[in-house]
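Note that one protein chain is taken out, while the other chains of the complex remain in position.
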Amino acid sequence: MNIRWYHLALWTAFIVGMFFLPQLVSKGTLRTIIFANYLAIFAISWDVLSGRTGYVSFGHPFLIGLGAYTTAILTKRFDVPVEISIPAAVLVTMVGGSLLFLPALRVRGSYFALVTLAFMELMYQLVQVIRPDLTGGTRGMSGIQTLTRGAVNGYYLSFGLIASLGFGMWLLMKTRLGTALSAIGMNEEAVRGSGLNTTKLKLAAFMLSAFVAGLGGAFYVHYLGSIAPRALFDINFVFTIIVAAILGGASTIIGPIFGAFFLTFLLEYLRPYLPGAERYFIYGGIALVLYMFEPKGLHHVLQMALSAIKGKSRS
Amino acid sequence: MLQIIIQGLLLSGLYALIAVGFTLIFSIGRVLNLAYGAYLMIGGYSYFYFSQILGLPKIAGVVIAALIGVVTGLLIYRLVVKTLKGDSVAIEIATLILAVVLQAGVVLLFGDASKILLPIIPGVVRVEGAAVTYNVLVATVASWVILISLYLFVRRTHMGRAMQAVSMDVKGAAISGIDPDRVNMVTWGISGALGAIAGVFFASYTQLYPGMWVSPLIIAVAVVIVGGIGSIIGTLIVAHVIGYMEVIVTSAIAPELRGVVTMLLIIGVLVLRPKGLFGREEL
Partner (left out) sequence: MSVKKITLAALMGSALAATSAYADIKVGFIGSLSSDTGLSTLRGAEMAIDEINAKGGILGEKVVLVKADTGEDVTEGVKAYEYLAETEEVDFVISGSIDDVSLAWLPRMIEYQIPTLDTWTSYVGIIDMVVEDPDAMAPYFMNIASDEALATLYINFGKDVLKDRMGWDSVVILAEDTAFGGAITGLVTDALAPVADIEVKDIITYDVGTVDFAPLFSKAQASGADFIYQISTVNSQVISSQYVKLQVPLAMTGVNVGAMGMEFWEDTGGAGGGISTLSPVPSVGFDMDPVSADFVKAYQARYTSRPMVPHFNGFNAYHGVKQALAAAEEAGGFGDVKAWSAAMEKQDLTLEKDGKLWLRYAYWGKDEVEPVTQRTYPHNGRFDLEAPYDTAQPSMVVVQWKEDGSVGVVYPFEYANTEYTLPSWVKE
């Protein structure tokens, strides 16, 4: 374990800072942060799988959607309490994660990316045709039970989620498991050569990713209060998740969180000046340029800047 | 029965045309160009602008669309693919972002409303109860002509052989004096033109709207996955498999399951036969 005191200090500072945030900012800003928090959860889920092991998922909404739809259907159609429906949703998502894992046994790289895309499309089609009385079909579902009322409560719930998931994943990634996963991303054969069971390791990555996605998706739908296939199983949603993870810095925990906040606030702050489609044009353009010229992400830029300052103070 | 054969043939021709430009880049550059669907969008909208709004002759509209496609392809190669130095995952992500940006660009220029293209050649002929529009007939014939000339180009010309060589072994090709960069440029240019032309036909089949790049991309992806790293002939065969499957599902089984069956085929093939039905073949 490679944990230093300043790591913990930073986590504490982050959690304390976020805890007192509602005293400082407006409710509108809190609402934006809530979306950033959920996006950060999805980005972390994507990163555990794709950022580290190199199995790039273009179909992450498949997992998120499984979690979201499971709990939405259970609570709305069968009046199951959320205490049961959310764990059930996480379980179903993990089963879905193992489905996604099957092709990963045989294909890699671009082919794997494509099969995940196919899973998402399949889910999109199925939700609309199989039992529309349950899923709400193309129209989706509205009036799903929400867990909180008001910006502040919603904020604390989402913050609690991101803080515990983020810190938990961070600890986990500091263990040998995390190191091994990153090693798979660099060279899978070498990891296998060193006597480790890569299949088990990969399965662990898929399960972790599905766990986070399912939990995030379930809480997300109980925050939104509505769900529709068109917005969920959408390549634009994939785009946002991947860009958040990568822009912030893949293979880290703080990176996806940072990226999610950057993207969400960029989009919100453009709103008063460019209310229409121009917003997405500029937003996407910025994401593209940043990605092209700093593929390691903002996290890396920050680190470089920090070490530059350190270097200066030493000399 | 005959009806299904005719309708399947027409749809498959269109699908082959959509997929071939995507296959070309995948087999030569070994990267997935997720902005490929955007070529179709750009092609469709260019044609709409030049021939339907400005009123240029239709053939000029198609040619301009193809040229814009070439320029788009070259720009993406120069600005994105070269900058990322062939890192395939990075290119996939960058082209995905690019596609989303281009979609926003189209909304800016043309708005959200869907538009219908005029048939390239109006009129309809009835064969055994199946209505066949001249427009679709032209698309199918054009698709075959384009595919055959592409095949001949790859087989018979110097440039085509260079492309084959690069698709087999980049380093080996470079040693034998082929400039892979030039070959890639040509490939991306051709792919752009093919995508744009396919876009004109695809849009005249369906409609123009800013999100229209997704479904042809999925079709292209399906063809590539099911066929394996593509040969032109393989693309043609698989496009027919998928096209016929759709027509049969639509007319004989349940129309709403159309998309489901295609996706199941993709996933099934990937799990059972990851290299695709035709595996690794020559271009």
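A and B label the chains in the order they appear, each numbered from 1.
The working rule: a contact is a pair of C-beta atoms (placed from the backbone, for glycine too) under 8 Å apart; a residue touches a chain by one contact, two chains touch by 3 or more.
These figures come from a predicted structure and were not determined experimentally.
Interchain touches from the omitted chain, evaluated on the whole complex, reach A, B.
For chain B, the residues in touch with the chain missing from this view are 3-4, 7, 10-11, 14, 52, 107-108, 111-119, 122, 124, 129-133, 135-136, 202, 205-207, 209, 215, 246-247, 250-251, 254-256, 258-259. Contacts to the hidden chain, counted on chain A, fall at residues 26-32, 35, 125, 128-129, 132, 136-140, 142-144, 146, 149-151, 224-226, 228, 230-231, 236, 268, 271-273, 275-277, 279-280.
In this text, only the chains that are shown with their structure count from here on.
Annotation: 32 Å between the Cα-based centres of chain A and chain B.
By the touch criterion given at the top, residues 26, 30-32, 80, 83-84, 88-90, 92-94, 96-101, 103-105, 107-108, 112, 214, 218, 221-222, 224-225, 256-257, 259-260, 263-264, 266-267, 270-271, 274 of chain B touch chain A in their complex. Within the complex formed with chain B, the residues of chain A that make contact are 54, 56, 58, 102-103, 106-107, 109-111, 113-115, 117-119, 121-122, 124-126, 128-129, 235-236, 238-239, 242-243, 246, 277-278, 280-281, 284-285, 287-288, 291-292, 295.
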